[in-house]
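Remarks on the structure that follows.
The complex appears here minus one protein chain, its other protein chains still in place.
To keep things simple, chains are lettered A, B and C as they appear, and every chain counts its residues starting from 1.
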Amino acid sequence: MIKVQEEDFDIGTELAAMTDGNHAVGGQGCFVGLVRDMANAEQISAMTLEHYPGMTEKQLASIEQEARSRWPLQDVLIIHRYGRLEPGDRIVLVATTSAHRDAALESCHFLIDWLKTKAPFWKLETSETGENWVAARDSDDDAADRWGSDAT
Amino acid sequence: MIKVQEEDFDIGTELAAMTDGNHAVGGQGCFVGLVRDMANAEQISAMTLEHYPGMTEKQLASIEQEARSRWPLQDVLIIHRYGRLEPGDRIVLVATTSAHRDAALESCHFLIDWLKTKAPFWKLETSETGENWVAARDSDDDAADRWGSDAT
Amino acid sequence: MQLLYFGWVKTRIGKGRESLDPPAEIADVRTLVEWLKQRGDGYQSALEDLTAIRVAVNQEMTDLDAPITVGDEVALFPPMTGG
Partner (left out) sequence: MQLLYFGWVKTRIGKGRESLDPPAEIADVRTLVEWLKQRGDGYQSALEDLTAIRVAVNQEMTDLDAPITVGDEVALFPPMTGG
């Protein structure tokens, strides 16, 4: 399931909804990304996430499908926020359920790695010195690449 | 932090407590283990976890320390339940926070792999055919071994 | 043709969206971008370094060689920074 939203989310509610009543789940992996207060030694007061409505949902759905094709997953959840966030705010939640722990944890790692470079979001950081678009990092490309390329 | 308890836990509350007020956290990884309703093609009605009070807490603390020595973690939480559980019930929660996503996710994977073979718990499955102690699996030993051996 | 800009491409061009009618001979993204660069300093600055530009046509990722036609939605943006 894909959710692209401005509002915060409740991790406990979201994770419980994936497992309630499904007694075939042996493991649930999850990752939560949060806004840090420091970037390049500068104090950040806000991070504004811009995205490409329409394409974002399609890309996230495609990334979900890719994860499902690679691991035996029972459920996949991606929640990605946009708009103005502050340090400590949650940005993104990815969670997967599987009969097996390796599938759950590896697929979470895959999802967040691919989101970094393949989900159409752009981050604008606000600090004392002004506004600054966050640059894509080579290390994020490398992290995405280690999973190989899209099957499609 | 280590908690060994009979009661269930609330994932949302536990995860939020690790990040609230700490604006240096960039990523939080977590894994939840649940009781499955099938084992070796048999329907399971209950799983009873026995543990070694005193030693359990020591072992979990030692596993937490090992994770902290291997990754730059800001916080580590391990909650492990004991007693009688039913299919769908939560057994264990591991969660870590770090400035970086790789550290958070890899350390969660490490923690659950080591818990499987190094935490003094034993599982008794109840099915229609009676009670059966869950046998340790070679694949769990292999999973623990891939992280190398204890530094101590 | 609907044109969308995101991230610093948007900031430099000074708008996030516009509707334009490029000349009929513009048949791929690369020639569209060259045409846009002649529209002013903002476009010139935004589209100067083509290695930093990512392209989506009708909400699908593609590249500068992608063919385009009148009714397409073409988006130009820097590398994505999701997650």
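The rule is short, and it goes like this: a residue touches a chain if its C-beta (ideal position, glycine included) is under 8 Å from a C-beta of that chain, and two chains touch if they have at least 3 such contacts.
The structure presented is a predicted model; accordingly, all values stated were derived computationally and were not measured.
Taking every chain of the complex into account, the absent chain touches B. From the options B:Ile44, B:Leu73, B:Ala95 or B:Ile112, the residue with contact to the unseen chain in the full assembly is B:Ile112. Looking at chain B, the residues touching the absent chain are 33, 50, 52, 54-55, 58-59, 80, 91-92, 112-113, 115-123, 133-136, 140.
One rule holds for everything that comes next: only the chains that are shown with their structure count from here on.
Steps from chain B to chain C, taking the shortest chain of touch contacts, total 2. Of all chains, the one whose Cα centroid sits at the greatest distance from that of chain B is C. The innermost chain, defined by the distance from its C-alpha mean to the mean of all protein C-alpha atoms, is A. With centres taken as mean Cα positions, chain B sits 23 Å from chain A.
Mean C-alpha position of chain A lies 26 Å from that of chain C. Those residues of chain B in touch with two or more other chains are numbered 101. Among the residues of chain C, those in touch with two or more other chains are 83.
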